[in-house]
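The following block contains the structure, expressed as C-alpha cells.
Only a single protein chain was left out; the remaining protein chains are all shown in position.
Chain naming follows the written order as A, B and C, and within any one chain the residues start at number 1.
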Amino acid sequence: MSDAADAGRATETEAGTDGRDASAEYPLRVEDLHKSFGGITAVEGASFRIEAGSLTGLIGPNGAGKSTTFNLVTGVHKPDSGAVCFGDEEITGLEPHEVANKGLVRTFQIARQLDEMTVLENLMLAPRSQVGEVLWRSVLPGARRGVLAQESTVRDRAWEMLDFFEIDHLAEEFAGNLSGGQRKLLEMARALMTDPDMVLLDEPLAGVNPSLEKKLLEHVHELRADGYTFLLVEHDMDVIMNNCEHIIVMHQGRVLAEGTADEIRSNERVIDAYLGENV
Amino acid sequence: MGVSETYERGRRLLVERPFLALVVVVGVLLFLDLLYKLGTGAVGIATVVGHVWNGTVIGLIIGLAGIGLSLTYSILGFANFSHGDYLTAGAFSGWATSYLVAGLGSSADLAALFLLTASPRAVGVTIASKPLAVFLGLGVAVVFTVVLALFLDRVVYEPMRDAGGISLLIASIGVALAIRYAVVFVYSTDIRGLTAGDVPRSRLTIVDGAVVIDAHEVALVVGAVALMLGVHLLLQRTTLGKAMRAMADNKDLARVTGIPTERVITATWIIGAALAGSAGYLIALKRGAMNYNLGWVLLLLIFAAVILGGIGSVYGAILGGVAIGVVNNLSLVWIPSDFARVAAFLIMILILLFRPEGIYGGVKTA
Amino acid sequence: MSGGGFALADARSYFRDSTAATAAGVLAVLYVLLSIAAMAGVGGTVPAWRETVLVFTVYALLIVAVGMLWRYSRNDAVIIVGVMAAIYVVYLMAGVLFLGLPLNGIVNTLRRITFLSAVYAMLVLALNLHWGYTGLFNIGVAGFMAVGVYTMAMLSGPADIALGLPLPVGIVGGVVAAALVGAIAALPALRLDADYLAIVTVALSEIIRLSYNSTVFQSSIPRLRLAGITLLPSIPVGTGGGQGIRTPTNPVRALYYKDPGDTSAGLTDLGEFAFGAADGVSVTLIGGQGVQPPVVIALTYVLVLVAFVAGFYWLLIRVGNSPFGRVLKAIREDELVANSLGKDTQRFKIKTFMLGCALMGLAGILWRGSTGFTQPGDYLPIQTFYVFLALIIGGAGSNTGSVVGGIVFATLLFEGPTTLARLIPELLQRLFNTQLGSPPSTFVGAVAPIAQLDLTPLLAYSLRNISTLRFILLGVLIVYMMQNRPDGLFGHRKEVAAGVDLRRPDRDTGAGAATDGSESG
Partner (left out) sequence: MSDATDATDATDATDATDATDATDAADATDGAAADRTVGGETAVAGDDAPLLETRDLDAGYGDLQILDGVDMYVDDGEYVTIVGPNGAGKSTVMKSVFGLTVHMGGEVIFDGADITDRKPEQIIHEGLSYVPQNENIFGTLTVEENLEMGAYILDEVPQDQMRAIYDRFPILEERETQKAGTLSGGQQQMLAMGRALMLDPKLLMLDEPSAGLAPDLVDDMFDRIDEINDAGTSILMVEQNAKEALRRCDRGYVLVQGQNRFENTGDALLDNEEVRREFLGG
C-alpha cells in the first residue's frame, strides 16, 4: 500500500523541472499537455519523461488519452497547451515530418503499410534525407551517380533489416499481401530504417500471434541493448508487465501513476481505474 | 463591438490568413467600385437590377439542379460528373414531347417535330400559347430523366457500391460522355431554336431605366420554387426524406437502424433526376434555344453552387445557386460577358480553398 | 517437349492471365474482322483460300507474338515496340488489302497513328506522374497544355500579336509558364481531397480556355482599372481570341526548305536528296506515285516526337526509380506514413505537380508544333478525359503502361473507329455486293426503315456519325474499365521504385556486402 503511495508521489516530483541536464538522460520530456476535440477533453495535463535507453510502457484504460498523447508528441495533432521536448530541442507543434527528422519515429496502431509497394520499397523509403529525394539529383546524369551509390547502401541496410526481422523471404512481395503479423514487423523495421534515436510503438502486438509476438519482443530487447529508446503503448498487460522496466499509467487524460511492474500491479488506484472506478 | 476590436480582428486575419484577407480586400474594393460606378452614372441602377433578376432566374435553375447533385454527393458519396447531362437528357426528351404535342395537326411532319427541326415559328410554343404542351413536356422531361438515372444506377453504379468516390467519379465521366453523345447521335450538334411567338412580358420602370420580365421567366421561377418547396416538404416531413437525411448523416448507423439503404439510394436518384430533368427543360424554356452541351456547360456552375452552399445541404444548394447566378450576371458590371463564367468558377475555387465546408457548412441534406 | 505443345501451353497460360487476354481479345476482334474482309477481298481471280490462310496466319502470329511479349519480356521497351509494330501490321493490311491506298496514303496513315500515339504517350506519361505515381487527381490536363502552347505562340509565333522571339525561347517559355500555372494551382489546391482537387483543376482548365477564348485578350492584354485607378498598363500581346492563333512554323521544314516559310525559295541539299529519294525509290520499288514532300516533312516531325517520347520515358523512369519516386508512391499509398517517416510531403507534391504540368505544356507544344495553328477549342475538357482514359487502359502507376495506353488509345480507340467506318462499306461491297447508299440526313430517317427490317440506313447513318459513336464508345469503355479492370493493362505490376537492382547483394562484391556477409554467414 505504501509502495503505491510512493509511486504516486514520485510521479509528482519527477514531473517537475529540476536542475539536472535533463536532455541527455531523458530524451523525451512531455510537460502539461492539453488537448480537446470540440469540447471533449482527450488529454488534460499529461506530463512524463522517458529515460534514455529504456523500454517504457504507456498503458491505461480505453479513452485514457494514450493515442492522443502519441499523436501530440509526433505532430499529428497540435496541443492546445503544454510542451514536448526531444533531446535539447522543443518540438511542440512541429509537423510530423519535422518530428521524425529529429530522430523520433513512430509506428501506427493499425499497421499502415504502403500496399502497392514492395516490402523492400517500404523499407528503402524510410532513411532520412536521402540524396535522391532531391528531384534534380535523381535525374541529372552526373549527380545521379551519388544517388545510386547511396541507393546501394540503403538497399544493403534494408536487407540487413529484413534478415534481422526474418522477413527476407517477403522482400519482393507487395506489402498489401502480407499477413497482419508480418505487417507489424514491417512497420517496425521501417521505423528503424530511419535510424531513429527513439521509437514510439503504438500497439505493435495487436493482432500478432503468440510466436511472432515473442519474436517481436526479442527484437525490441535486442535493439534496446544497442541503445535505442522505446516507448510502447500496448493493451496487453502481460506484455507491458513482463517487458517494461518502467510503466506510465494514464487515466482520464492524465498520468495516474508511474513505476515498475510490481509497483503498478499493486497500485490500488490503477486497479480501480482499470475496473472502471472513478479515481 | 469597438473599433479597436474590429481592428484587432482585421490585423489577426491579415497575419494568420493572408489569402483570405486578400479576398476580403478585393471584395470590398469591388463593392466600393460598384458604388462609384453607380454614383458617376457609368452603370445604371436599372442595369444592376436587371443583372440581379437575370442572375436569380438562372440561379434558381442552378440551385434546382444542385439539389440533386448535392443529394447524390452526400448519399452515394461521389461527385457526379454526369449530372449536367441529366439536364440535357431532360431538356431534349421534354422538348421533343412539347413539339409533338404542340405541332400535332400542323403542317410539320412528326419526324421534324421529334427532332426539333420543325420551324419554331410554325410550331409556336410559348407558355401562353401552348400551356399544355409545356406542361406535358415538363412531365416527360421528369419521367424520362428519372428512368434514365435509375437505369444508369442499375448498370453503372450499383455494381460499384463498394468502390471509392474517385472510381465512381471517373465512371460518371464515362456516363456523361455516353449520354451527351447519344443526344448528339439523335439530335446532332446543331442549336435548336425552341420558342417563338409573343411571350407576354412586362416592363418594370426603375429610377433610370427599365427591367423586362417575361412570362417564361415567371414560369421558371414559379416552377423552380414549387419544386424546391416540394423537395423541402419531402425531406422534412416524409419518413423517406428523413431516412435520406439519416443516411447522409451516418450510413453505418442507418443500416443498423434497419433503413433499407438500397431503397433510399433509389429514392435519391429519383428526386435528383426529376429535379435535373425539370431544370434542363425550364432553362431551355427561358433561353428559347438549346444544344447538346446545355447541361455540361452548366455542370461546373452547379458544382460551384453546391460547394458554395456546402455539400449535402439542400438549402445551401439553392442559396448557392442563386448566389452563383447573381455573381455570374453581376460580374458583367466589371468584366466582359465572356468572363462571366470565369468569375463564377473563381468564386468556387476560392470557396474550396478557404471554406471547403461551404456557407451552409456542417448541415447535411436539410 | 515438342514445339507445338510448348506453344499451346504458353497460349493457355497467357490466356488465363487476364491482362494478356484483354490485349489478345482486342486484337482478336480486329483479326476476325479483317480475316472476313480478306476472304471477301480476294473473291475474284486469285484462289480465295491462299490469301485467307495468309491473313489468318499473319494475325495469329501477331496475337501470339504480342501475348508472348507481354508475358515474358523483361524489357519494357521491347513490349512497347512490339505493340506498335503489331498495330502497324494491322493498319498496313487494312490499307493495302481493303482500302487500296497508294504508297503515299499508307505512309501517311502510319505517320498519323504514330503521331497521335506519340502525343498521347507523352500526355499520359505526364499525367501518370500526377495520378499514377502521386495520387494527385488532376483533371485539368487540357488547361496546362493550353498554357504551354499559347505561351509559345505568343512569344515566338508569326502573328503580329506575338512578340516574335526565337522559337527555343517560346518553347522554354511555354514549358515554364505551364509549370508556374501548375505551381499557383498546387500551392493551395494540394491540401484538398481528391474529388475537390478534381473540380478545382477542371474549373481551372476551363478558366484558362475561356480566357484564351475571350475577345478581351484577342489583340492585346488591356490595362486593368479598378475604381478609376490603372493597376496594369496595356501589353501588346494577344491570344487571337476565339479565332485562334498561329503557332511558329514547323522547325523541321528548315531541314528541307531554304526558307521554311516560303517554298518558292527552293530546297536545301538535304531537301533535294530526301524528296527525290522518297519519290524515286518508292516509284522504283512499287511504281505509281511515291511519297510526297508534305508526308516526308510530317514523317520527320514524327521522328522528333518519337525522340521526345523516349525522352519523357527516360526522364520519368529516372524520376520514378529514385528515392524521389519512392516518396511519391508513398504519398499515393498513405501520405501520413510518408510524413511520419520525415518526408515533407507538401513540398514533394508541389514539385511533382509543377514537373507534370511542365511536361503537359511541352506535350501540348509538340502536339500543335507542326500544325501552324491552335484555337481554344483544342483544349476542351474532353481532351483531358482522352488522356485519362488512355492512362486507365495502360494502368495508372506504370510508365510502360502509360506509353502502351497512349498507343492503344490513339490507334484503336481514337483512329480505329474512323478507319473501321471506311472499311465497312468496302467489306459490304465485296462480301454482299451491296452498296450502303448515301446515309439519311437525320436519325429518324435512319431508324424509320427498321420497320421494314432494313438496317442499312441506320448503318450508313452510324458510319457517317462514327465520331459521335466513338465518344459513346469511350464513355462506355471508361465505365467498363472502372468496373472490371481499374488496374488497366499494366497496373498492379511490380515496377520497383529504386535506382539500383534490389536483389540481395552478392556476398563478395563491394565493401558494404562484406559486413553483411560476416553477419549472416
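Quick note on the criterion: contacts are C-beta pairs under 8 Å (C-beta built on N, C-alpha and C of every residue); 3 or more make two chains touch, one makes a residue touch a chain.
All values derive from a computational prediction rather than experimental measurement.
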{"item": "Chains in view that touch the one left out, judged over the entire complex", "value": "A, B"}
{"item": "Absent chain, residues of chain B that touch it", "value": "239, 242-243, 245-246, 248-250, 252-261, 363-366"}
{"item": "Hidden partner chain, residues of chain A it touches", "value": "40, 61-63, 179-180, 203, 206-207, 235-242, 264-265, 270-271, 274-278"}
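Everything that follows uses one rule, which is that only the chains that are shown with their structure count from here on.
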{"item": "Reference chain B; chain at largest CA-centroid distance", "value": "A"}
{"item": "Chain closest to the assembly centre - both centres taken as Cα means", "value": "C"}
{"item": "Whole-Å gap between the CA centroids of chain A and chain B", "value": "51"}
{"item": "Whole-Å separation of chain centres (CA-atom averages), chain B against chain C", "value": "35"}
{"item": "Chain centre separation (chain A, chain C; CA means) in Å", "value": "48"}
{"item": "Chain A partner contacts - residues on chain C that touch it in the complex", "value": "315, 318-319, 322-327, 329-330, 332-334, 336-345, 348, 351, 355, 397, 492, 494, 496-500, 502, 504-505, 510, 512-513, 516, 519-520"}
{"item": "Partner chain B, residues of chain C touching it in the complex", "value": "137, 188-189, 192, 194-196, 198-200, 202-204, 206-207, 210-211, 213-216, 226-228, 382, 385, 388, 392, 442-445, 448, 465, 468-469, 471-472, 474-479, 482-483, 486"}
{"item": "Interfacial residue positions of chain A with respect to chain C in the complex", "value": "74, 76, 95-98, 100-101, 105-106, 108, 112, 114-118, 120-121, 124-126, 128-135, 138-139, 144, 147-148, 150-156, 159-160, 163, 168, 171-172, 174, 190-191, 194"}
